[in-house]
Structures are given as structure tokens and as C-alpha cells.
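Of the protein chains in this complex, one is absent; all others appear in place.
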Amino acid sequence: MIKSRDPILVLTTGGTIDKLYFDALSEYRIGESILARVLDAARVTHPVEIVELLRKDSLDLDDADRALIVERVAAAPGRPVVITHGTDTMTQTAAALAPLAQDRAVVLVGALAPARFAESDAPFNLGMAFATAQIAPPGVYITMNGTVFRAAEVVKDRAQGAFVAMP
Amino acid sequence: MIKSRDPILVLTTGGTIDKLYFDALSEYRIGESILARVLDAARVTHPVEIVELLRKDSLDLDDADRALIVERVAAAPGRPVVITHGTDTMTQTAAALAPLAQDRAVVLVGALAPARFAESDAPFNLGMAFATAQIAPPGVYITMNGTVFRAAEVVKDRAQGAFVAMP
Amino acid sequence: MIKSRDPILVLTTGGTIDKLYFDALSEYRIGESILARVLDAARVTHPVEIVELLRKDSLDLDDADRALIVERVAAAPGRPVVITHGTDTMTQTAAALAPLAQDRAVVLVGALAPARFAESDAPFNLGMAFATAQIAPPGVYITMNGTVFRAAEVVKDRAQGAFVAMP
Partner (left out) sequence: MIKSRDPILVLTTGGTIDKLYFDALSEYRIGESILARVLDAARVTHPVEIVELLRKDSLDLDDADRALIVERVAAAPGRPVVITHGTDTMTQTAAALAPLAQDRAVVLVGALAPARFAESDAPFNLGMAFATAQIAPPGVYITMNGTVFRAAEVVKDRAQGAFVAMP
């Protein structure tokens, strides 16, 4: 695409995608972002700038956290952005980013199974996000369950465990 | 996207992405397409129609094979298409498909490591292909190495083991 | 080994080895045993009988549960046994099984990372357990962290996240 060699800004904020398992506590915690490893396995040569911003469950993100995300996106005007994010409040963060997506694509993406699982939706979802960041018209998007959604037109259906277009 | 719920036609033709390893022969062969399994792990709910068309190394594809691919794409006018394909002659098949991509995106995608490997570029590349099929302007695309390329503007650099924009 | 073709009795009781992740609840639960899949990937042709007995965290196993395990082992006199088990109370169950291991090896095994993770100790640990069940002198064993331990001589060091020989 015309813009395909623009460097993509990638912000990691936590969520299921980066969850580890700690046997000592028999619980899950968010670990170091696995993003670089996924991009490495995917042999990505496209220029990216990765910033590990937060390590939180998206239910724990507060106003200050969202302000931080907004600030970082605002500080890179015009550049395509991919944000890894917990799925539960993804649409809320997307709404906060809408004013910054007048001239570029901002894509939020996460995973329903941790990327460290043998079978995770993380690499596929990230692939969708990277493509969308490069070629979509300006706007905020969510790429989950095989679909490129406009962020304002999608909801997470917890019972179904999937993102679906708003009725 | 406006067209995001159109069913995607997926044709599998073989290539590294579907390679198996047979110890009895100490060699690689192209097996049953692993595509359905990748889409399953990715929890894709987007409507797709998968057709296993060929199981060939792309260096072994002949004129009849390309005619078959073209025929199948022509038989589904206006629908977005993803084609899994060996990487060596991907651009050649792309050229044959250009006349059929006046009103939709046709995306060719493969992998540099078999999808059955623990670390493969296949799921990420397929994610890019699915997003591109949904949102790109009409045309033929190749989604490899983290980039959405217009098929007419990319070459495989065998020494580097990566697709690069034509100079 | 002399006894190598005796069918191995495999009991699954739960524990980290079989944990799934449910995004809808952001939590871990013990799922259907992944044992058959691990044995399949390992191309095991050795005769086995698999019984899914329980699906519990080992901290939740009560006296009735242990009585059930003991009963099943007692019902298969002389046969080598492998038991998949949460790691926290493995040595306690091992003690209850000591009287039944006068003429065969009984091996307890688990994992510190769920078998569904891309990187788990589960397949390696299960391989150790299968070998031990076939060739060890009578007794109760625990195979974790690369070592075959006599069950009465090992403790789980939670801080270290590893089984270590008792001082």
C-alpha cells in the first residue's frame, strides 16, 4: 500500500494476551509482553516501534491509564498504531482514542487465550491488526475473531466468548 | 468495515505452509491443509468457505493449475478471496488473477516455516490476509513478513528469505 | 525391559497439567485431560489404559478422593501405574499408595505449566513417568524437574517452583 512502509507504533498494555501461569500461586499474572516473540516467529521485517506501556487486566485500567495511552498516541501524530489490550474494556479505550484517529488507523487487539498457549488466537489477531493499521481508512478498529470491526460498532459477548457486530 | 461480513472464499493450493515431515522417508511432503486448524485456534467466527484445490509446491504449479485457480476465483464474482500458496511463484499466480480483482481484494499468502512448526509465520500471515481481504481497495495483494504488499510491487528475496518491495 | 509390554494403568486426577484458561471469567479451570493428546503426539504404541478419575486441584483433594485413587490402584494388582496429579499434595497421595507398591512401580507426575502451553514440562515429565513405571524397582515415585525421585524422599519447594530431594 502507499503507506505500507510507515513505521507502526505498537503499545502493549496487558490483558489475556500476555498472561503467564504461576504454579507457585496457582494463578495467572500478566508478564513481560510476548509481542516481540510473536513478531519474530512471524518474521516481520516491517518497521515497528514497540513500547511496553502497562501490564494490566483491562478491567483494572483507570482514567490515568487511559490518559497515558491517549497521550502516547497523540505524541505520534499521523502514524498507524496497534495497541494490545485486554478484551473487556477495549471498546472504552477505543472511544477515548477516536479524536486521534482522524488521519490514520488505530487498531486495538487482544486475545481470548494467552499467546503462550500452544493454541492461541494471538498471532492471527496481531496479523489482522498489522494489516489493518497499514491499509484501513482513518478510524479506530478492533480485530478479533477473524473480523476487522470499526470499534464503535462492536461489543464483546462474554457468554459467547467472542466479539460480535452491534445489532 | 462495510463489507466485513461478506463470506471470504479461501482456496488452498499447497506450499510450505502445509508441509508435513515424514520420518520414514526423511522428507517433507505437502499434507492436508492445516488452514481449518489455524482458523479454529484463532477463533474465527467470520464466515468463510474453504476449498482445498491443490497440494503442490509452487514451483510445480503448471498452466493448468493456474487456470484452475483463476477459474475458481472467477466463479465467485465480487467476493473477497484468500489463497494459500507456495512462496516461490506467488507473484506469477497473482499476475494471472489481476483481471479478476477489479471489484474486490484477492490476497495470496503463504509461510516461510510450515504451520505445523511451533514457531511459524503462518497464523500471523493468515491474519493479515483475512484483514486485507475485508478492507483493502480492489486489487491483488501478498501479505508476508508483516507487510501488506500490492502483488505487482513485491519480489521474494530468496537469499534474505523474505518478501521485499521492488526497487 | 522384561516387563516393558505390560499395559500401564494411567489415572488422571487433575492439577495444573490439565488446566485451561477461560477468558470469559479470566480464570483457570481444570479441563478434560490432555493426556491422550500428549501420548498421541509422542506416538506411544505401548499399551495403556487411561481412566479419567478426578478433575481437581490437588489442594482440593479430600479423603474420599484419595480413597478412590487407592481403590483404583488396588483393583489392578501388579500392574505399573502412572497418576497425573496436582503438585501441591502429590507426596500425600504417594504416602497413601505406598502399601500398594510392593510389587510394582507407582509413579505420580504433574506439571508446573499447563500442558496446553507451548512450553510446558508436561510431555517430558510424562515420558519420565512412563519409563519409570516400566523399569523401576517396586515403590512409589515422583518424576519432576528431570529427576526420578522416590516419593518419600522429595518435597515441593514452592518458592523455587521445583521438586527437590529432602535434606
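Lettered A, B and C in written order, each chain numbered from 1.
Note that in this section a contact is a pair of C-beta atoms (placed from the backbone, for glycine too) under 8 Å apart; a residue touches a chain by one contact, two chains touch by 3 or more.
The structure displayed is predicted, hence computed values, not measured ones.
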item	value
In the full complex, displayed partners of the excluded chain	B, C
Contacting the left-out chain in the complete assembly, out of B:33, B:87 or B:132	B:87
Chain not shown: contacting residue from C:33, C:58, C:89 or C:132	C:132
Missing-partner contacts on subunit C, residue numbers	1, 4-5, 38-39, 41-46, 48, 112-113, 118-121, 123-132, 134-136, 143, 145-150, 161-162, 164-165
For subunit B, the residues touching the chain missing from this view	16, 19, 21-24, 26-28, 57, 59, 87-88, 112-114, 116-119, 158-159, 161
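One rule holds in what follows: only the chains that are shown with their structure count from here on.
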item	value
Between subunit C and subunit B, distance of the C-alpha-averaged centres to the nearest whole Å	43
Multi-partner residues of subunit B (at least 2 other chains)	118
